[in-house]
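Every protein chain except one is present and positioned as in the full complex.
And now, chain A:
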Amino acid sequence: MQITVIINHRQVTLDVQPNDFLVDTLRQQGLYSVRRGCDTSCCGLCTIWLNGKPTLSCATLSFRANGKHITTIEGLRHEAEGFAHFMAAEGAEQCGYCSPGFILTVLAMKRELVNPAEADIIHYLTGNMCRCTGYQGQLRAIKKYLGVTPV
């Protein structure tokens, strides 16, 4: 079946199978920042934005995205790099494999929450798992980032 989606501001028409998941469809489009980390939709690695909302692409059938805006970190390069510098300054990325999904969620949080308290930040990001860092450095990076760029 054919779907038309707007990926990172560019409209494309794609041939997909009814049981294709968005994570695979996007990787086939060369968007390698989108990754599968589990089989059960609980690690957050595959997070993308669907119409601006953080969404698990491993649990979204590709045809469901028909007519919608998809944003991956490739489409937010400048903003993502801005936050990445705060991560790097803390050394908080370690292996980096979970970073794209995590950063997309952080950037969505910045749009959604006004002056979030520490507990709000932790709650918002609970679905983005990381096995390397123990989360502390990520939290330091987020606080500094939000402090520098208030919403």
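Criterion: a contact is a pair of C-beta atoms (placed from the backbone, for glycine too) under 8 Å apart; a residue touches a chain by one contact, two chains touch by 3 or more; residues count from 1.
Here, contacts and distances are computed from a predicted model.
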Record-based protein name (UniProt) of the chain missing from this complex, from "Tryptophan synthase beta chain", "ABC transporter permease subunit", "Xanthine dehydrogenase molybdenum-binding subunit XdhA" or "Cytochrome aa3 subunit 2": "Xanthine dehydrogenase molybdenum-binding subunit XdhA"
Touch criterion as defined above, residue of A:Leu50, A:Ala108 or A:Cys130 at the omitted chain: A:Cys130
Footprint left on chain A by the chain that the document does not show: 32-35, 37-40, 42-43, 45, 72-74, 77, 80-81, 83-85, 87-100, 103, 122-123, 125-137
